[in-house]
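The complex is shown incomplete by one protein chain, all other protein chains being positioned as in the whole.
Up next, chain A:
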Amino acid sequence: MTQPNRVSGGLIDRARTLSFTFDGKPYQGHAGDTLASALLANGVRLMGRSFKYHRPRGPISAGSDEPNALVELRTGARQEPNTRATVVELFDGLSAQSQNRWPSLAFDALAINDRLSPFFAAGFYYKTFMWPAAFWEKLYEPMIRRAAGLGSLSRLPDPDVYDKGFLHCDILVIGAGPSGLAAALSAGRSGARVILADEDFRIGGRLNAETHGVGGMAGADWAAQAVAELAGLANVRVMARTTVLGAFDHGIYGAVERVSDHVPVPAEGKPRQILWRIYARRTILAAGATERMIAFENNDRPGIMLAGAMRAYANRWGAAAGRRVAVFTNNDEGLRTAADLRAKGLEIAAVIDSRKGEEVTGSAGRLGLRAVTVRDGSGRTRTVECDALGVSGGWNPNLHLTSHHRGKPVWDEAIAAFVPGPGGPAGLLPVGAAAGHLTTHGALRTGAEAAAAALADLGHRPAAFDLPEAEDAPVRVTPKWHVPGKGRAWVDPQNDVTVKDVKLAHQEGFRSVEHLKRYTTLGMATDQGKSGNVLGLAVMAEMTGRSIPETGTTIYRPPYTPVAMGALAGRSREKEFKPTRLTPSHKWAAEQGAVFVEVGMWLRAQWFPKPGETHWRQSVDREVLATRASVGICDVTTLGKIDIQGRDAGAFLDRVYANTFSSLPVGKVRYGLMLREDGIVMDDGTTARLAEDEWVMTTTTANAVPVFRHLEFCRQCLWPDLDVQLISTTEAWAQYSVAGPNARRLLEKVVDQDISDAAFPYMACANITVCGGLRARLFRISFSGELAYEIAVPTRYGDAMIRALMAAGEEFGAVAYGTEALGVMRVEKGHVAGNELNGQSTALNMGLGKMVSRKKDAIGMVLAQREGMVAEGGLRLVGVKPVDPSQPLTAGSHFIAAGKPATAAHDDGWLTSVVHSPHLGHSIALGYLRNGTARLGERLRAVNLLKKTEVEVEIVSPHFFDPEGERLRA
């Protein structure tokens, strides 16, 4: 296959031919090509349609600043929209599609927008689609989005993985052109830890694109030699395909390394990309500069590109944008471009230098450039036939990262561009073209100097670095921003913003740069204003009659170039979105076919379905009934366990709990209520005294960490004088609740000691042994209201323990029960849990007011006594049952008195927890009811406006089951 616009030379491997397709048509390129260079070599200039007007577009750049040549890369689940063809590394089998066109790139029906352009000027949407308001979301926005030019998503899950990582260095060098290489060599030779990152897949920056020599050899050869030297230094890490996307706090930089973007499919286990967090003591910004366009009528035709890009395609990739080329410039680069292209055998049609009074006033060619119109100093116009035009309007330093901490760029008249100003990220040193030094010599010199300064700063001895000889021609640029004319001259091709749009913004009062940006969308989308921002600003300055620096500048934000969402997510997706905690009985429970529920990071057994059970209620009812009839076993390891030791542990507990603990005898457990400083209940649980100076506190599963943190705060900050030591032991012990009338008989089979009621009464605790000598802990406590124990063994024996308990329980028909049955039984008993401990409720609300001891001071005591919190008639915990037992209750329903409207004004409280009680055979609930204690027996309506349910209910005691607690003391 021929590549008609392939010219000689370049840094491509002509021995390796790669096949690829664009819009289904097969082409060939070579290793080292980008998609854009390969397409140009194949004579394809038209690569996309513009965002708004669907105008035919080709690449204007050869790098990451590309606004036009956006394609959908790859197919299937890997399809990626808005990919810049100029940075896509060609691989064999690559498939790309143009986007934002229908039915084809050459004939796009929506190009009608271009004819209707007067209607689509800046602010058009804002003015037009205002009425009726309801139409915006349903009609206007979808319509605009359909017409506007973004690529499409596959809507399939990303099949690739992305990593995140962390790197540390003394000096981070961003960009590996001449200044970055000089800095990296200088720093690397000194022994400092250096990271050199460049977004390109070939290191060298403009050295690969220009014909300038360095140190007596070709620039590209010097770059290759420098890379070879750096690669040999153990203290230097050279990272190609790595874009530093932002400067963050304290010398931290974000970078995306594209590990596998240049291969069809990542190797097994390998990430597609890695998001690196780089900790750098000093950073050298050697990001180079971006060339800018001159706006003239129809300056957006395929074939019109930046002169520097044209040189890059010719010199680096051996690709020509056209065979007959013209150049339009306001600086010295015009002649250089012409010379480079002529050396490649291309015909130079004209060099139009605005400094000589000449200018390009327009262009012709429907899907690609055919000719340009040139006006000379005397006003005469002529037509120049050409199929490519290189334009150079000067260079803008890539100072983006210097403004990430609100550092404001300053205007440099000498190069007519913004350069980094003071106030950027600390420790960030811009060098080379990024700092406005546009010659090769200037780049090498400032790179080496910055490295020496950073090294000295860090206490390293700079190594010798002899500056290689390089061009240092003075930069002579005479600003030329746009050529006045009647037609549309494009300022920001990415967003189809024209000189006229900028004028319109000015005319309508949007004169601040920030307003200009938002009114016209100048500088938005994938190129983030790299190509259009300064030009737009210059046009606005001309309108206002002020200088460019007076008009303002835009502040760049991260990321420097677009970042895939996958890279930001890293490994945190789907099942691995967060870590999972497994209980000690997990493996056994899974074998039983348990249904698991996520409780924070824990997976807990929710219920254990048996053959024949088709509805979860059947399983839960069975588990509850069997437990209350005989015995049930539940894994309660997830409850927080905190070991509290020290001489003052008792006094400490008195201060963190509302009730008294110091008086608890050794070998006993007590239920405790913990308040927040504001008097609201923070958590509840039991604390056992295992020895004179050793206690173990249990917390709710949800509050295990917050309570531990709270206790540490109290210990370290509030009462450092107390002798208290804390450590979490949640994970150290596998703990099982054994509940039901046969609980003791079951445990007697595994516990080595006497646990008769006399030897081990209600609320006893002890260090015991089980199964012939394994150390364990036993607590006689009950959440279910049954005769119940909690038994704990070292976690590694947890799996064996659940099996041993179930085996011992076989003769009693023991069941395993899950969190649902646990919930049913605690509601039947009227115990509060998470739904009642809602961060808004006091002990008084929960009916636990008597637990708050007035004999001592504790956290929350003072504020719990606030007037509003102790007022008579406040919310009180009540039990609720439907008047008609066949009617189910709905959690979250609100109490409304009969005959009153269901409005907030008549709200008397709500149902916190609702379960089906298999004993009572109907729904029961706990709830907070205004003045609830005094309203037992009253009938109210439980109204749920969301679920549209209303049930007549009776207010009862919250203790539905065994109100006297006879069972648990049995």
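Definition applied: contacts are C-beta pairs under 8 Å (C-beta built on N, C-alpha and C of every residue); 3 or more make two chains touch, one makes a residue touch a chain; residues count from 1.
Note that in this section contacts and distances are computed from a predicted model.
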Hidden subunit of the complex - UniProt protein name among "V-type ATP synthase subunit B", "Sarcosine oxidase subunit gamma", "Fumarate reductase" or "ABC transporter permease": "Sarcosine oxidase subunit gamma"
Listed residues A:796, A:866 or A:939, member touching the removed chain: A:796
Touching residue (missing chain; options A:342, A:578, A:610 or A:866): A:578
Of A:395, A:661 or A:733, the residue in touch with the unshown chain: A:733
Full-complex contact with the absent chain, from A:132, A:269 or A:839: A:269
Hidden partner chain, touching residue among A:127, A:775 or A:969: A:775
Which residue of A:154, A:645 or A:853 touches the chain not shown here: A:645
Contact set of chain A toward the excluded chain (per top definition): 161, 163-168, 193, 268-271, 274, 277, 279, 571-572, 576, 578-583, 586-587, 601-602, 637, 643, 645-647, 693-694, 722-723, 725, 727-733, 769-775, 793-801, 804
